[in-house]
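Left out: one protein chain. Kept in place: all the others.
Read from first to last, the chains carry the letters A, B and C; within each, the first residue is number 1.
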Amino acid sequence: MNPVTITIDGLAIPAQEGMTILQAAQANGLYIPNLCNHPDLDPAGLCRVCVVKIDDWKIAISCKQPVKEGMVVSTEDPEVQRVRKNTVELLVANHPMTCLTCERDGNCELQRVARYVGLEPTDLNRYRRSVRSLPMDRSNPFFEIDHAKCILCGICVRTCDEIQNINAIDFVKRGVASLIGTMGNKPIAESRCESCGECVVRCPTAALSPRHRVQPMREVKSICSYCGVGCGIRLGVRGDQIVGVQGDRENPVNGGSLCVKGRFGYHFINHPERLQKPLVRKDGELVEAEWDEALDLIAEKFSQHKGEQFAALASARITNEDNYLIQKFTRAVMGTNTIDHCARL
Amino acid sequence: MNAINTPADLGPMRDYCQAALGRQKVRFLVCAGTGCIAGGSMAVYQELQRLLSERDINVDVELLYEGKESDAGVGTSGCHGFCQMGPLVRVEPTGTFYTRVKAADVPDIITATLDENSEVERLLFKNPDGSRSVTEHDVPFYNRQQRIVLDKCGTINPEDIRDYFAVDGYQALAEILQHLSPMEVIDIVTASGLRGRGGAGFPAGRKWLGCHKAGGSPKYVVCNGDEGDPGAFMDRSVLEGNPLAVIEGMTIAAYSVGARYGYIYVRAEYPLAVVRLQKAIEQAKQYRLLGENIMGVDFDFDLYIFQGAGAFVCGESTALTLSIEGKRGMPRVAPRPRTTEVGLWDKPTLLNNVKTYAFIPDIIRRGADWFKSIGTESSSGTAVFALTGHIANSGLIEVPMGITLREIIYDIGGGIPHGGTFKAVQTGGPSGGCLPASLLDTPIDYDSLDEAGSIMGSGGMVIMDENTCMVDVARYFLQFTEEESCGQCVPCRLGTKQLLEILKDICKGKGRKADLDLLYELSHSVHGGSVCGLGQTAANPVLTTLRYFKDEYEAHIFEKRCPAKVCKDLISFRIDEEKCAGCTLCARACPVSAITGEKKQVHVIDQSICIQCGVCKEKCPTKFSAVECVSPKLVMEVA
Amino acid sequence: MAGLATALGSGAMTNSIAEISGAKTILAIGTNTTQAHPVLALQVKKAARNGAGLIVANPKKIDLCRHATIHLQHRPGTDVALLMGMIKVIVDEGLADLDYIATRCENFEQFLASLAEFNLDAVAAITGVDQELIAAAARLYGSEQPAATLYCMGITQHSHGTDNVWAIANLGLITGNVGIPHGGVNPLRGQNNVQGSCDMGGLPDVYPGYQKVDNPDAQQKFEAAWGVKLSETPGLTHSEIFDKIHEGTIKSLYLVGENPYLSEANASHAIEAMEKIDFLVVQDIFLTETAQLADVVLPAATFAEKDGTFTNTERRIQRVRAAIAPRGEAKEDWRIVTEIARRMGAPGFDYNTPAEIMAEIAALTPSYGGITYERLEEGGLQWPCPTIDHPGTPILHTERFSTASGKARLMPLSFRESAELPDNEFPLLLTTDRSLFHYHTGSMTRRVEGLEQLVSEEFVKINPADAAHLALVDGEMVQVSSRRGTTTAKTKLTAVCPPGLVSMTFHFAESPTNMLTNAALDPIAKIPETKVCAVRVEKMTA
Partner (left out) sequence: MDETLHNLLAPYKDKSEALIPILQHVQGELGYLSDEAMLAIAGTTGIPESRVYAVASFYAQFYFTRRGKNQTKVCSGTACHVKGAARILDTFERELGIACGTTSEDYEHTLETVACVGSCALAPVVVVNDEVHGQMESGRVGKIVAGLNTNGG
């Protein structure tokens, strides 16, 4: 890839051949407003918000237009500004004005773009307002779909296709009636959706949003505890509860992708049935006991059953350090190599 | 003879077919175009057959080919173009041209033709001056036309390839297979100045050259017969009337660009065209004119029909190819490679309109210079229009480029009927515009129409009289584009919706002062921001009506008045007390019982019930003409 | 994973997950990747999307087949025949990489001789797959390279699972695909730290880092480090442990984070053992079905409540971090062990942090020699990572194999039937699989409301033709029995299962599938044959 130099609004920036104008801008920390672009996906060029003027004559969309040596790009040309602002106004005229209670308030791409193109309060009533009234799809336990907030950027469709290759959803119908839907517009839960939530995390508005979401106060990097793939995650913590899981985009294993269990299967951590105290069998019943009592009993019994009378089953679920100590305990303290685990199951 | 095994077989084949057809002294050709069929032409056809059989002279075409002589026979032809006057019957070889023929007229026609050597006067076309025209050539509708593509539509049986052979069919293909290289063919097409007849007018030769040069295999030749413009049926008539000319043109194109396969994309709304094409392809295959080793030479080309499934946007080339691939017909987003390089199944694809291909055999046979001599410098050849609306003679016409709108409307079309006044002519369908009387002398060519704010388009030409509301027309087209927008890009999906909402409001008398500026601004943004041609031109009907009929918008917005008295929310019907004779016709016809009045008493319309359907005005006998339509709306009297 | 260790010297994924999408050919055999390893499956689907040939070998028409170039729908338990048949085509058609074989493999002559029995006629008869399809798959694998093989429990959970693994290794070696980028022989490990628990010596025959307990050098090293005398006798495996409990030899069982009640093949055998044993300690986060049998239950911390490391299927050691404090009085597993050991007066358990434990691991485990918590802060490291400045090893065997000779061993094989095949009494073949929405015995996922909402019960997946034959309708509760036990579940009529095959998961305590499965062990890997057993499906008796 050959390096090239292009000019955006008078600023010369380095880029690589093969990049789009938008990629070059983003690589240099420049914001060009856009709604349907996502770095993980092929550019679609549908929202038309990223329009720029090239070499003072051609209107083009920066998400698809490749850079060329010496190219002069304007993002503030009057025609560009007008097309872009009108486009955003059209979207806003068809979008609910419920920002304050919206899941994505403050983190919404439509808000960001609207502010950037300079929407004034008077602009909000310039166009005829009409917001879709389609029922919310709440059939999935983990996320819900609000068609009224959908801007038809298609990021969810492309995610389900390009990344997940599941194709549970697609653009259905045509024209103004277009929407994102499943076969026959059935509830998402009746489709082949695998609830991975990859579309939800990429949705620029709250058309797709997690259900019962609680904002975390902090995040902790860790590794998913389900299968052997070992996806990087960020655990969202609020108080002493885990309130969410995000994919860790920096992790080379998953690059941020997660499956349904990894993303949504964390509620067991806070589950009321968690064991919170040791239990000891007394008169045939397991009853709560203090640690000392339980540990003393174990130490006593294990001391009686050293060597071939003892066996340990470690676990593929616990950490290396846990496993190391269990085998060390079995071998060094109990004097036997009879330690195994469910590697074979 | 039942196959063309070398190009040299074509000459003898033509002579053989001409000889066979020549054995029939008189031939009654019944128009079997969709319009005439709707008018009952098949009953006429059957009656002709029945009566000729009774006379024992109805000889089957096959027997002619076996050498039998015949006094008379009956055949079907494609559309003659003059659908309004259908069903049409033409008598060969005299060319006698009968209009509005009913089955009951058949005995008279037979008697006049076979027994009396005369004509049935009452069925001949009646000129405005009261005289009668015997042949098509005498009819003003026809005699100002110059027919190339439509020439054979009304004279040959589109379901018999031998009829096509008889009129020099496939001579052009034989010629190029024997004597011309693909590049030489492309040079002829380029030299002819032929521009794509789909609407945009891209030079055909350049497109062919691009596809010829493109790398990749196999290549495809695609015929765009997705004639989606409302008010246009040129392609339909060509496909129904002379399908083999299109097929021969495509085969020549395939040879020139090196294509192995071809598709004809036909609207599903055109079932007859599909049937005729199927038969034509079947026969072409039988005669070795499609398939492997066409005419025995090293050239293979297979042709398939694809039936569109009802989406206007599929007229756009990339949407059309995606549709054939079984996808949603959403135009590809630029920057993208040309269809000639990356088209159907991502292979080089030549895509032209039905008429573009239909011109090709004639251009090859008669030469580039002949074609270039017709029309204007920049737009050579003829243009085919579907002339409809408020026009005396409506139908399909073919005229040399450069002819003026006035000539078409008044000389060919016979002007506005019922003493009406011309208000506007709409060309180019939803992507085109409405031109006013002041532009009637505009010559018809790609560039002049463009300059006037409209486009040539594929050939729809709708004439509008003074009873047409131009705001309503703009609303009508925006309704169409809104429904037909593929919906993928924001400016087109929501921009057409917004334009439509504003226009609807204006038609309802809810227009705002700022709306005119808003329409301008939004129209330009939809033009600048949309992905494809459909979106980019969607606002043209708004822009041209704003440009030429701004006063009508202003009347709607500021006076709440619809000058043409079309917009229901701005009109009222009332009964003139002076004129009403109390005949009760209106009251009985009123679907909502809004009219009261005793027999022989003056009738009154209750404005609170009236739905402005206009039936009362329709029903009121002309001698009274008591019902009148007024705008703005009558202020309702509170009872 | 013992099979792979014999052939290549190491029983782990030879390549990395991120490389899969760059393969030209992928053979996915015995893995329902999209269900069991959904995020890794993204790489497979990406490769297929980019034009790679994807061969799915699976008795069922699994979801991955949607993306496959070729689906080899072989009869369960006939993998050796299928793979050796493919190898024979590759050799016969001159597609074998002879240079690679000459320089990197041994035992080729004997191996060639063993191919004789696998002519396509015979293979097609055994596997039930069309000859042409097998040949096409062989040609694809043999010519479009790099080719990667992915496999999972569908390969290993057989009475001849080791043979299956050897056959896979043979295929990779014969085509020169082992030790190259985007290729390799890649077992997909099922549980989050199954690789790590093996690496850590949670196996009866090896110390951490697969150092054999009967190797005197290793024994001395660990005796010196731990300051005690160690046994040189390999211990007992999972299934053998339950046998020895029945026999009365084993009296105490310390069970950490496992639920044999549901996961063990022929589960009733294990359950009876646990009911019978003198002293059972279960350490877990929930009161599992197994824990309910225990004498003492210890509350453990979840992964979100402790620091440590997991090693994933591609040998990547990654940091797990405590995000919250353990619930109630629950404790980290390592801490519990140290407390038991200290109470027993054992020295060497005075750890304050997992980092200290890792330091000891690194000191004693060559492949983990370069692992420190400081380094892991920067991201995971793939073993072998022998020294502090070693970058880790994304691809194994690039230059030499970890066998004694440095060469890979081609293993001559012959086909053996599964231990139990359908007969008149038990006419259907049961195979087990997993659901995307649940995990293992369900102790975690079944406590996630949303997952329960999506899938809350077991289904016997059965071909509509079989169901029609048995007069069963979709969703009907049926009884499934084998020689070992009986369970009940609802039917799901689906063409995913070919006629004659039924399939169940083992996530649901209400329908304990492992009551049915056969504990017939692979003689080397000691893995039970949960993928094949004979069952009968019947209408519920009123």
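The rule we apply is simple: contacts are C-beta pairs under 8 Å (C-beta built on N, C-alpha and C of every residue); 3 or more make two chains touch, one makes a residue touch a chain.
Source: prediction; values computed, not measured.
Undergrad: Looking at the whole complex, which of B:T99, B:S323, B:N352 or B:T545 touches the chain that is not displayed?
TA: Once the missing chain is taken into account, the touching residue is B:S323.
Undergrad: Which of these, B:P436, B:G460 or B:P491, touches the one chain of the complex that we don't see?
TA: The one listed residue touching the chain not shown is B:G460.
Undergrad: From the list B:A3, B:A38 or B:M183, pick the residue that touches the absent chain.
TA: That would be B:A38, which touches the missing chain.
Undergrad: Looking at B:P218, B:G291 or B:G614, which residue reaches the missing chain?
TA: That would be B:G614, which touches the missing chain.
Undergrad: Write the list of subunit A residues that the hidden chain touches.
TA: The list for subunit A reads 166-174, 181-186, 191-192.
Undergrad: Using the touch rule from the top, list residues of subunit B that touch the missing partner.
TA: 34-35, 37-39, 82-84, 227-233, 236, 267-271, 306-312, 323-330, 345, 386, 388-390, 394-396, 426, 429, 460, 462, 464, 468, 473, 476-477, 480, 484, 486, 591, 613-615, 618
As a convention for this text, only the chains that are shown with their structure count from here on.
Undergrad: Which chains are joined by the largest number of contacting C-beta pairs?
TA: Max contact pairs: A-C.
Undergrad: Between subunit A and subunit B, tell me the centre distance in angstrom, where each centre is the average of that chain's C-alpha atoms.
TA: Roughly 53 Å separates the two chain centres.
Undergrad: What whole-Å value do you get for the distance between subunit A and subunit C if each is reduced to the mean of its CA atoms?
TA: 29
Undergrad: Subunit B to subunit C: how many Å between their CA centres?
TA: Taking the mean C-alpha position of each chain, the two centres sit 68 Å apart.
Undergrad: Show the residues in subunit B shared as contacts by 2 or more other chains, in ascending order.
TA: Subunit B, residues with two or more chain partners: not present.
Undergrad: Can you list the residues of subunit A that touch 2 or more other chains?
TA: Counting only residues that touch two or more other chains, subunit A contributes none.
Undergrad: Under the stated contact criterion, what part of subunit A meets subunit B in this complex?
TA: Against subunit B, subunit A makes touches at 44-49, 51, 59-61, 64-66, 79, 82-84, 86-87, 90-91, 93-94, 126-128, 130, 151-152, 154, 171, 173-178.
Undergrad: Would you pull the subunit B residues touching subunit A in the complex into a rising list?
TA: It comes out as residues 311, 328, 330, 333-335, 482-491, 493-498, 501-502, 505, 514, 518, 521-522, 524-525, 528-531.
Undergrad: Considering the complex alone, what residue numbers of subunit A touch subunit C?
TA: 141-142, 162-165, 189, 194-196, 220-232, 235, 237, 240-242, 250-254, 257-262, 264-269, 271, 273-281, 286, 291, 294-299, 301-305, 308-333, 335-345
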